[in-house]
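So, chain A:
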Amino acid sequence: MIARRVVGALAALMLVTTACGSDDDSSSSSADDENPAASEPVEESAEADDTASTADGASADSDAEPSEATVVRVGVPLDLSGPAAISNIGLSELSAMELALEEVTASGMLGETTIEMIPIDTKGDKQEAVAGVLKLIEQDDVDAIVGFTLTPSFLAAGPQAVEAGLPVIAVGVAAPGITEVGDNVFRIIPQVSSLYAANDAMIAETLGATSAAYLYTSDSETTVGIHEARLAALEDAGIETKSVQSNTTADTDFRAQLTEIQNSGADIMVISGFPGQFAGQFLQAEEIGLDIPVLSTDGSGRNEVLDQAGSAMQCVIYTASWAAQNETGRNPHFVEAVQTELDDEADLYYAAGYDGMWMFSTALADAGSADPDAIVEALNNITDFEGAFGVYEYDDNREPDISGINLQIQDNEVIPWTPDTQCER
Partner candidate 1 sequence: MTVPTELLQCEGVGRRFGSVTAVDDVTLGVRSGEVLGLIGPNGAGKTTLVNLMSAYLSPTSGEIKFAGESIAGCKPHELARRGIARTYQNVCLFEQSTVLDNVLTGRHLGFQGGLWQLGRKRHREEARERQLAVELIELLGLAEHMNEDVSAMSYGLRRRVEIARALAIEPQLLLLDEPTAGMTRTESDEVGRLIGELRAGGMTVLLIDHNVRLVSETCDRVAVLDWGRVIAIDEPAEVWADERVREAYLGTGESG
Partner candidate 2 sequence: MQQTINGLASGSIYALLGLGVTLIWGVLHVLTFTHAQVLTWGAFGSLIAINRGYPVPVAILVGMAVAAGLSVLIDSTVLEMLRRRGASEYAFVVATIGLAFMLESILRNRTRARVEPYSRDGFPRGPIELLGQNVPKLQLAVLATSLIAMAGLAIWLNHTRAGRGMKAVAYSPETATLLGINPRFIYAVAYTVSGMLAALAGVFVAVSTASVSYSSGDRLLLTAFAVIILGGMGSVPGAVVGGLILGVIEVYATVHVSSKFSEVVAYLVILVVLLVRPSGLFGAKEATRV
């Protein structure tokens, strides 16, 4: 009797499953819906690509109308689940890529060619990442990979894509050494550790600091990398290290570390952490009366962070690779599009996903075919790419030449910071 009831419940569950499943499908393929061509059978896309590449190769210009509709398949491995701090990033990247794809499709720059995104959740897990990328290569037969959120996932799965000879655009990862994995690997977010290292010394000097205390998130390679680069750069600049404190991504209480920093008597505090924890850190610093100037990390100016703790973040300075205040490239349009289309505030991760898809589409248009070598060559040859990060191109190491922008939080607003900027605390 009971068994039957449970079976009934299970059956009901299955119904819910299929309902939700189809729901999801429709939302994730929204980009396709606008282009009926995408609904054509895609199984023979490999052959279709070959014909397309010869046809396009002959015309060698994206303006020319290819004789046949082609579907270019892009594998999108992203960390979409796990703790909120990480899944948020992956989800932002994904929706910005979808947004960019809609714009690309609408622009007609690809002619008859359409791009199909095949997202895969790598769950912040290396095994999942390798399995996912192998699946994209073998089963989905993708022509390129644009994705990756976290460095470990990339380091595990990236080599698989390199081996398969596919062009790879890493959108999320910010660690050094990403493009060394292979000659076909490009990235969007610049190496943030060097970005911070380049700016911190100047900011500290402007603030007249001679000593610093550090708070960083010790269980993520991103923040540890940033922290180590900043500490080295500031020590090189003659700034004495008074205290080094750390927290984990799961911590909610930072008072012990902040009290230590306060007791150390340092002139400035350098925080290398994640947006999800800034509010707690700044509010608790305010509570215990820690009021030295703070050099923070990118993401400090995110709307929800300011909503949560803006008043405690007065005069905080940070360097961003992307900033809403940047008026160059496609950025103003991007900021508005995220607002209107995604009903959210633009941020670094939206920008990374957005530029990743635009960058690929541009290369595809330039190459005129989905041939991997052609796309890699096109990526290398792109000049003055107009993206959300401003106007940039790839250097010889396939790194974007993005210099970053210094920002300050004043009265719950983010403004560009220069050595002349004044701030009332």
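The set was built so that all candidates are chains of the complex that A comes from, given by their letters.
Note that in this section a residue touches a chain if its C-beta (ideal position, glycine included) is under 8 Å from a C-beta of that chain, and two chains touch if they have at least 3 such contacts; residues count from 1.
Computed from a predicted structure; not experimentally measured.
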Chain touching chain A (counting every copy) in this complex, out of 1 or 2: 2
Touching residues (chain side chain A, partner candidate 2) in the complex: 2, 82-85, 87-88, 91, 218, 245-248, 250-253, 255-257, 259-260, 275-277, 279-280, 283-284, 287-289, 304, 307-309
